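Missing here: one protein chain of the complex. Every other protein chain is in place.
So that you can tell them apart, the chains are marked A and B in the order they are listed, and the count of residues begins at 1 in each.
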Amino acid sequence: MSLERWQQILREITGVPGVRGALIVSAEDGLVVAESAMEHVATSDVAALAAALVVRARQTAHVAHGAPPRSVHLAASGGVLLAMAGPDPLWLVALADSRAELGRLRVLLGDFAVSLA
Amino acid sequence: MRVLEPWVTDPLVEFVRESSARVALVMTSSGQVIAQHGFTRSLDVMAAAALGAGILATTSELARLMEHGGDFGAVVHQGDREGVWLGGFDTPRGRWIALAVFGRESSIGLVRLFFDRFAAQVSAAAPPPVAVREVLAEGFERELDQSLRALFGGT
Partner (left out) sequence: MTDPPTVSPTRPQGLAFLELGERLRQRGQLEAAAMVATAGLAHYPALADAHDLLGRIRADQGEDAGAIAAWHAALECDQGHVGALKGLAFVAFRARDFSAAERYLELAVGESPHDPSLLAALDRVRATQPAATPDAAPALADLSSGLLLFDAQGMRLTGGVGPGTSADTADAASAEGAGLAREASRVTRLLGLGEWQYLLVEGTEFRFAVLPIADGATLLVSRPGTTPSGRLLAMASRAGIAARHWLERLT
């Protein structure tokens, strides 16, 4: 898939009300692969932290269930971080505030994540 | 952890903890060691500091030749099991360099993130520069010994 298509996907995700930004990260090294503009947060920071969370979630899932996760969803009082597995080692990540339609966002991210290949 | 400048301690402790760096070295751009974590032999520290400063100087020159408009900021070597981060940053005491060795429990992204925070914290914590004393040739070895004792607790 082309970088242009990735950018299109990221634009569609950031078009969902409440989404502050979206990016494609490499979980292996915590770096940004493709990104959309993000308000008040450095995308490189989001990539590093999201990748670290994904790696920890993967370790826990492996120990508890012997299989890797497809998605990681962190909810906090001031917003949510959603990460969906694409082709290894890529993860599609979105940062949203609390008013975002989470159900819709999860479905959208899931659909797009599998199409990253 | 051994530190020559006490105000570097807190930022370095946080950097090592948050980035999970296995080894960390802070030095001036000329290779003078300011602080170290994870080294066990003074010889390794001095060699790593000299090599690290040399690598960054080389890449800065490369950036100049390529008309990059500044230096590259950081150099990363990623191996199978460990990686090395080498980054320069400005402080009131001049340009300093941090070297970090990290394993699979960390990532380039995390080291970069906490390196940026470390650099900002060091710059904020640094006291005003002091007048540089002229280092006489006969005093140089004595000062070097003192530095090594401070960094390695008398070894």
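Please note the rule applied: a residue touches a chain if its C-beta (ideal position, glycine included) is under 8 Å from a C-beta of that chain, and two chains touch if they have at least 3 such contacts.
Just so we're clear, the structure is a prediction, and the values are computed from it rather than from any experiment.
Engineer: I'd like the shown chains that the missing chain touches, ordered by label.
Structural biologist: A
Engineer: Using the definition of touch stated at the top, determine which of A:V33, A:L81, A:A100 or A:L116 touches the missing chain.
Structural biologist: A:L81
Engineer: Using the document's contact rule, name the residues of subunit A that touch the chain not shown here.
Structural biologist: Spelled out for subunit A, the touching residues are 40-41, 45-46, 49-50, 52-53, 56-57, 59-61, 63-65, 67-81, 95, 106.
Here is the rule we use: only the chains that are shown with their structure count from here on.
Engineer: Give, as an integer number of Å, the spacing between the C-alpha centres of subunit B and subunit A.
Structural biologist: Between these chains, centre-to-centre, one finds 33 Å.
Engineer: Where on subunit B is subunit A touching in the complex?
Structural biologist: That would be residues 78, 107-110, 112-113 of subunit B.
Engineer: Note which residues of subunit A are touching subunit B in the complex, please.
Structural biologist: So the residues of subunit A in touch with subunit B come to 25, 28-31, 44-45, 47-49, 51-52, 55.
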